[in-house]
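Below: one structure in structure tokens.
The complex appears here without one of its protein chains, the remainder shown in place.
Residue numbering begins at 1 within each chain, and the chains themselves are lettered A and B in the order written.
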Amino acid sequence: MNKLIIAVAAMLPMLGSPVWAQDTVKIGYIDPLSGGGASVGEGGLKTFQYLADELNAKGGILGQKVEIVPLDNKVNPQESLVQAQKAIDAGIHYITQGNGSSVAAALEDFVTKHNTRNPGKEVLYFNYAAVDPALTNEKCSYWHFRWDAGSDVKMEALTNYMKNTPSIKKVYLINQDYSFGQSVRTDARKMLAAKRPDIQIVGDELHPLLKVTDFSPYIAKIKASGADSVVTGNWGQDIALLLKAAADAGLKVNWYTYYAGGAGGPTAIKQANLDHQVFQITEGIPNAGFKPAIDFEKDFRAKVNMSLWYPRAVNEMRMFKAAAEKAKSVDPVKVAAALEDMKFEVLDGGEGFMRKDDHQFFQPIYISSFGSLKADEPFDEEKTGWGWHMVAKVDTAQTIVPTTCKMKRP
Amino acid sequence: MTDTATPATNIPTAPRGNNLRFYGMWAIGAIALVVLPLIFSSGGALTSFSLIGISIIFALSYNILLGQTGLLSFGHAVQYGLGGFMAVHLMNAIAAHGWFIPLPLAPLAGGVGGLAFAIVIGWVMTKRAGTVFAMISLGIGELVASSSLILRSVFGGESGITTDRTALPHIFGWSFGPQIQIYYLIAFWLMISTIAMYALTRTPLGRVCNAVRDNPERVEFIGYDPHVVRYIAFCLSGFFAGIAGGLAAINFEIANSAYLGAAQSGLVLFATFIGGTAYFVGPILGAILVTYLQLGLTSVTSVWQLYFGIIFIAIVMFAPGGIAGIVMMHRPLIRAGTLGTVIPAYLVSLVPTLVLALGVILAIETVAHYAESQGSAFSLFGIPFDTGSPLTWAAAVVLIVVGFLVARITWRRVAEAWDRATTVARERGYLA
Partner (left out) sequence: MLELIVISTLNGILFGMLLFLLSSGLTVIFSMMGVLNFAHASFYMLGAFFGYQLSRWIGFWPALVIAPLLVGMIGMAVERYGLRNTHKHGHVAELLLTFGLAFAIEEIVAMIWGRSPMDYRVPAALDFPAFSVFSTNYPAYKIFMLAVSALVFVVLLIVLKRTRVGLVVQAALTHPTMVAHLGHNVGRVFMLVFGVGSALAGLAGVIAGPSLVTQSDMAALLGPILFVVIVFGGLGSLPGAFIASLIIGLVQTFAVALNGSLASMFGPLDPGMGPSVLTDIWNVTIAQIAPILPYLLLVLVLIVRPMGLMGTRET
């Protein structure tokens, strides 16, 4: 019981009035820092802290120090709203979040309502990883900016690559049964039908999210369908188990994935020995051969002891600084205005822009495969000795998708 | 849990002065609810109070099952969540059709939602008590949580359904945008639900529930069907859980599948059990503590789940009556006037017990930080520690070992003092 008393005593400041200095720009980082998603959340936190240090070393934003405030949401939407409220109480005007479309949808809604009800106390929401297209379409908000490519944007890039790859003839779709998985599936069907009508969709599977322990029946179906390529948005254990089961059954197909590179993915691919059979669609890869990005990656790995999962976080933070300097203020309303239609040179080279219509950032997209490294590819993943090899780079112009967003502007 | 349950049911025969004290307690509660936000007015505090209020209703509704009727449910969040969805749908419908139904009535829709589900599913669920009921509730919980992702038109998939509470007709000039207004709305429903649920424990139905919990066979002999009693208790419990869910939906302005999940069901079990199931105040204390820990502990340590587990194990093993049980154990001593004789022993044992707890916390935090990044520094209660240094590890071990050895001696003293005090109390006729 006494332990409780100590813990309670330690937490008393929570009820007190917030203390915060005017000369720092605080960014509330709302992601899982405990429980199942903690490894991903911790990785993101370290990334953002590294980026804040980088900015601070160059004088911060408009002379103000940048500080990342970690807030644990346990990937629960309700918990995220409580944390966002906490952040706002502490005088934070910028929050960033990435894991979980459900969390993102709740936060986007919350920020929009908060800003309408509390004029003069606006908060901006920077999304670095939640890719549900709804966030920049039917649910879009003026106060939300997304640096990751939406799943439709990535599919646009992937299908533009597939368009020019004649070896792909039969495609199988397998996705998790929730909004993201469904959007992958519908976009793939729609875009492939438009760009490569000769490609056959030989299977279209939805399975419950994170509930399947044995994927061999799914593999049996893929095998029976005669597919040569599989497109999947699976992540976490759903991709690891899927690939393992495929390797066990001796299925030889090419895997086009969104998240094979997520924590644990590279380990699973290496275990399954799928050398250069697993592809990933990302906004940047370490082995792209662009000098500043290589230098950045080297320094990042040396200091943080992990590979850079989120090149988009780099773009987000650097662009935030650029927008604040353009607006000559860290006032969220002015920063938001400055971010609209802003052009920006991304980490891995090439120009991207923040579309005004829906606040989606468009940037070059890379298709890469995971496997044994070539001589000029310095970076491996998760100490497997294998790494990402660039297969194709899709230019920004090739990734533009229309939006249905009807944004309410202040 | 069943045989320790001797709820404070002797009040009806108590003298008049007790009556005054009884109403005084409720009045104090009501005043506290009104005054609290005036003292702690920051947004974070208001949010915390609102959540605590919701979880008190939820935990009390759970105790209708666990404490009063002896039904262990692993799926109580189903009714809570469905209540939430019901409230959100109603709010959206009101806004869309321009009906004149003000927001404060929306939680009632939540209650109806929880009740409706309980009526439909409860009859087959409550056929048996014990493990069978627990397992059915687990299965139903999983089923509903999974179906909520499939039935998108009702549950909105995993992103859920949002609503705007300010879009409803305003009353008394309240828009219900600011959190303070939501707090008072929750406080209002908290008061009403608590009184209703307390009154329920005093009705013949409440008593028959207790009898069904303790000995269903004898209940059958006196002419009641335990199945019907369990069913009614289940429905009432579902109603109040639905109210809590409806309030949560108003507070967050969103309902999603996380409301229905196993985590939510586990949390309410934690809260109720830690607080103590045998007394009406137990779940209230438990809900306050668990919600507070859940909000606060997470910003202090990343391994809060471990502390939760340890606290829970400790309660199950050493104080199966929960916090309320510990407090109520002292009532006969207070009446007999022998409480004073145990307090010195408590104080003496407090020091080594604290040392032991400190050692455990230090050990856990050291391991947690060491595993995260070898040889990093962290601070505990303002004292800096270095996980890489053997000194830190040694300090943790010494605190645990010394704390435990000394504490064990003092615990024995406490037990002796306790025995003496209860013997006296028994002699004076305050303890059976």
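Note that in this section a residue touches a chain if its C-beta (ideal position, glycine included) is under 8 Å from a C-beta of that chain, and two chains touch if they have at least 3 such contacts.
Computed from a predicted model, the values in this text were never measured in an experiment.
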{"item": "Hidden partner chain, touching residue among A:A134, A:V171, A:A263 or A:L347", "value": "A:A263"}
{"item": "Touching residue (missing chain; options A:P217, A:P292 or A:P410)", "value": "A:P217"}
{"item": "Full-complex contact with the absent chain, from B:A95, B:I119 or B:A368", "value": "B:A368"}
{"item": "Which residue of B:I101, B:L205, B:L306 or B:V348 touches the chain not shown here", "value": "B:L306"}
{"item": "Missing-chain contacts mapped onto chain B", "value": "1-4, 72, 124, 127-132, 134-136, 138-140, 142-143, 146-147, 150-154, 262, 266, 269, 273, 303, 305-306, 308-310, 312-313, 316-317, 320, 364, 367-368, 371"}
{"item": "Interface residues of chain A (partner: the chain not displayed)", "value": "36, 38-39, 177, 205-208, 210-214, 216-221, 223-224, 237, 240-241, 244, 248-251, 263-264, 267-268, 270-271"}
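The rule we apply is simple: only the chains that are shown with their structure count from here on.
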{"item": "Centre-of-Cα separation between chain B and chain A, whole angstrom", "value": "37"}
{"item": "Contacting residues of chain A [partner chain B, same complex]", "value": "1-4, 6-8, 10-11, 14-18, 33-35, 38, 42, 71-72, 74, 76-78, 81-82, 85-86, 88-89, 101-102, 105-106, 109-110, 113, 117, 132, 134, 177-179, 208-209, 211, 305"}
{"item": "Residues on chain B engaged by chain A in the complex (per definition of touch)", "value": "40, 42-45, 47-48, 51, 146, 149-150, 157-160, 162, 164, 166, 177-179, 248, 252-254, 256-259, 263, 289, 292-293, 295-300, 302-305, 307, 310-311, 326, 350, 353-354, 357-358, 360-361, 372-373, 381"}
